[in-house]
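Taking it in order: structure first as structure tokens, then the write-up.
The complex appears here without one of its protein chains, the remainder shown in place.
Take a look at chain A:
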Amino acid sequence: MDAMDISDILREFDAENAPSNSKDYEDLLKWWVNERAAPEILQYQDDLVERIMNRVRRQIEHIEDQTGNLDPRANFQLIIIQTELERVKFLIRSYLRTRIAKIDKHALHILSTPTLRHLLSPSEQTYLKTHQALLNELYLSSFLKNFPENLRRLDDSAGGISMVEEPDLDSAVFLRVVRDVDIEIAWEGGETVPMRAGDVYVIRYSAVKEAVKKGEVELI
């Protein structure tokens, strides 16, 4: 019984001093889910991804060093380390691919809006520009060249309909409240929704956009 009490105390102690590693991982999970659920592209989590990628690199080096180790105990630890590595790699890949899918979908919109362009990482910006240049070239050489001059544009807004696809910021999102926050909703004549930690809501993205960025709510 005594032993259990001590381990309980130790556990509490550990929880208080939770290593920043687990914080980073939880943040990555959170931003991955946010990115999946938000209709628009969010700020690239530069430092966070960088820190995690550094750890991934170190872990791979560690695995390479230890692969020759024939001690069964070390071998077993290595299996655990590799399993975890695969989980983290999946997370990062899915995070980046979600962003790329959004960049592809709203390419011209992001390109023409500087504030959105700054949300992208340098490599995402390069991707966006070169991919669009390639697409333009392809369209032009395959069919646009046969069109009359005034119909060749890809960002035409003639007839009241813009060719540039923009994300629907009013689309419904599902969220869970992290910290108490009052959300003002414009479409109800300025009504305020008091959201309490742990609550689950369905609401238009535009109303909670800022709260997502501040981490007051997380999308699900």
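Just so we're on the same page, contacts are C-beta pairs under 8 Å (C-beta built on N, C-alpha and C of every residue); 3 or more make two chains touch, one makes a residue touch a chain; residues count from 1.
Throughout what follows, contacts and distances are computed from a predicted model.
Asker: Leaving aside the chains you can see, what is the UniProt protein name of the one that's missing? Options: "DNA-directed RNA polymerase III subunit RPC3", "DNA replication complex GINS protein PSF2", "Cytochrome b-c1 complex subunit 7" or "Large ribosomal subunit protein uL23m".
Answerer: Matching "DNA-directed RNA polymerase III subunit RPC3", "DNA replication complex GINS protein PSF2", "Cytochrome b-c1 complex subunit 7" or "Large ribosomal subunit protein uL23m" to the record, the invisible chain is "DNA replication complex GINS protein PSF2".
Asker: Which listed residue, A:L48, A:L85 or A:V164, touches the chain dropped from view?
Answerer: Candidates A:L48, A:L85 or A:V164; residue touching the omitted chain: A:L85.
Asker: In the full complex, which of A:Q43, A:N75, A:S94 or A:S162 touches the chain missing from this view?
Answerer: From the options A:Q43, A:N75, A:S94 or A:S162, the contact with the absent chain belongs to A:S94.
Asker: Would you mind spotting which of A:R55, A:H109 or A:K209 touches the chain that isn't drawn?
Answerer: Spelled out, the listed residue whose C-beta touches the missing chain is A:R55.
Asker: For the chain that got dropped from the picture, name the residues of chain A it touches.
Answerer: 3-4, 7-8, 11, 14-15, 19, 21-22, 24-26, 29, 33, 36-37, 52, 55-56, 59, 73, 76-77, 80-81, 83-85, 87-88, 90, 93-94, 97-98, 100-101, 105, 168, 170-174, 176, 185, 187-189, 191, 193, 198-204, 207, 220
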